[in-house]
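One structure coming up, written as structure tokens, with questions to follow.
Note that this complex is displayed minus one protein chain, with the remaining chains in position.
What follows is chain A.
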Amino acid sequence: MMYEMRALITFFAAFCRVSLSEDFGGSAFDRYDERLLFKPLPDGQVYAHFEFSTVFDEHINDVFWVDHFNLFPLAIGKFLANAKVQEMHFSLAKGFWKNSAWGYNARDAPNGAELTVYFQSFQDNPQKAWRDVTSVLSGHFCASLNFIDKAATVQPVYSFKPEGVLQNGSMRNDLLFYAALPHEALCTENLTPWKKLLPCFDKAGLASLLNARHIFNSHFVSLALDLKPICVNSDCYRTSISITQTISLIFNPPVVFDGKKSWSFIKFFGTPIKEVCQLASESTVLIDITQNDTSNPLTFTTPPSGLVVKKFGEKERKFATFDLKSIISEYKQQNMSKFNIVSLYKKNHVYASTTNPPPVFASRYITGYGVSQGGITCDIYNKLDKSVQIVYFDIIPWYLRIYVHTLKITVANKEIKPDTFYYKPAKDRSQPHHIEMLLTLLPNSVTTIHFDFDRQYLKWTEYPPDANHGVYVNSAVISLKLPTAQNMTVFSETSSSDFFLRIHTQSLLVSLATPDFSMPYNVICLVSTVVSLAFGPIHNLTTRKPQIPKSDEESKKQSLLNRIKNFFQNKKSHEKSD
């Protein structure tokens, strides 16, 4: 009843707003920004992060009645209206983001695909809607998201809370869905539909740098799409929809090129920027020069448009900025068509002997060997002087039977208890193990979470085509509020002292016992034949006392006639006994 009422109200509201926006001829507050951040990392690699954000000035519940989408991608708009999606986070990545060496990714993504959806409160059948969402996205991004079934889906309890504005009170757990496919490979066919969502596609602006040939030559690629309702102004009287598309890349110039950390657009992406996206309100390239080494400084062939100092809590970061809009228009006036940023270092890169690890990071691995038992260990490092509370989230597929009684959380060989613990056991073929816990990491400590599992046999049709490769286990997710912006990568300035952070651990490869697929038919036939032939005699041999006929001589002396007689007599007595 409540929902119906709400829907009715929303309907009226939408009706009014649609007529309003028609009057104005398109939404005046829609906005599209593109930004590219370069961050030289201490291990000589360079982190490039693209962020394309579109704001659609429409209430999320009203999208259903909208038929003109302007900058916002039509495909996504229609789909979110049909499925009544409130918030969605989708990512595809190839590689593992090494937090310990690279700091934190601006949009962290695990290897493979990851999808979180929160439905609008009047979605009557979220289970069905979730299936629809996965199939639609699967078709749209050419990814195997249709493999997300019941056995891969969980409904998080403490993690993955909606990040956007939640209307009408608190969040409902039954509307939140999470799934990850660690074996999903990111490739060109996923990138193209992703680029198509941008207003200028890849024809102009920063997106024109995204050439598949060069991107997939990097050391890490992740692309993500985040959709959430945001406040229009500080009092949050009205909300609009924000869609943020990000690509994170890691390049390794000293190894791939000439030992120097120098790079340029052409070296990384194979092309300079020729055209700026006219639809973009902002088009900037930022280069993090906070840790510019004075002995081997970073210089640019084209001077940057400006230097910006941004404050993140207590930390300050310095950026050199290039405002593409003004630069390209200047270039056009001078009849130059291509803009290339070239960053130069005079000397070769020297690898530091000590790394500067981030405050909190984790490493997760399989223990043991063989195909019957095993264990999973996750070491979580806290390098801060304060204790930090985290949420640990782990999904284990059903074919690994985990033993919860073996779950041990230790700090320096002392066992500790989690603050809160949630566990939902797996059901064969329909539900994975779902572990979530709140943990307090002690200052300067390594917390180890370990549990053992048994490997199950699958039915022989359930094995993947490359059965002996093994099966993947999702990466664990650690969410926390970090009291410092150290090693963080964020765009917007904040004055708050807490930074929400979500990191993913390694996904794991576990080998299962496999049947000999090369000859199941032969094996079945042969074994059955041998068993059927051999059972009788072996049964006879083992249950009877073998005896040798007593009178050897007699039987030898028997004449042929007697033998024949005996033969028939035997037969007769057989028949009688039968």
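The working rule: contacts are C-beta pairs under 8 Å (C-beta built on N, C-alpha and C of every residue); 3 or more make two chains touch, one makes a residue touch a chain; residues count from 1.
Operating definition for what follows: contacts and distances are computed from a predicted model.
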(request) Mind telling me which option in "RING-type E3 ubiquitin transferase", "Glycosylphosphatidylinositol anchor attachment 1 protein-like protein", "UBC core domain-containing protein" or "NEDD8-activating enzyme E1 catalytic subunit" is what UniProt lists for the chain we can't see? (result) "Glycosylphosphatidylinositol anchor attachment 1 protein-like protein"
(request) Give the residue, chosen from A:Tyr331, A:Tyr472 or A:Phe499, that touches the chain omitted from the document. (result) A:Tyr472
(request) Looking beyond the chains shown, say which of A:Ala151, A:Ala212 or A:Val256 touches the absent one. (result) A:Val256
(message) For a quick check of understanding: of A:Phe216, A:Phe300 or A:Phe421, which residue touches the chain that isn't displayed?
(response) A:Phe216
(message) From the list A:Pro272, A:Gly375, A:Pro418 or A:Pro483, pick the residue that touches the absent chain.
(response) A:Gly375
(message) Using the document's contact rule, name the residues of chain A that touch the chain not shown here.
(response) 43-44, 94-96, 98, 101, 111-112, 182, 216-221, 252, 254-256, 351, 353, 363, 365-370, 375, 377, 466-470, 472, 506-509, 511, 514, 518, 533-538, 540-541, 545-549, 552, 570, 574
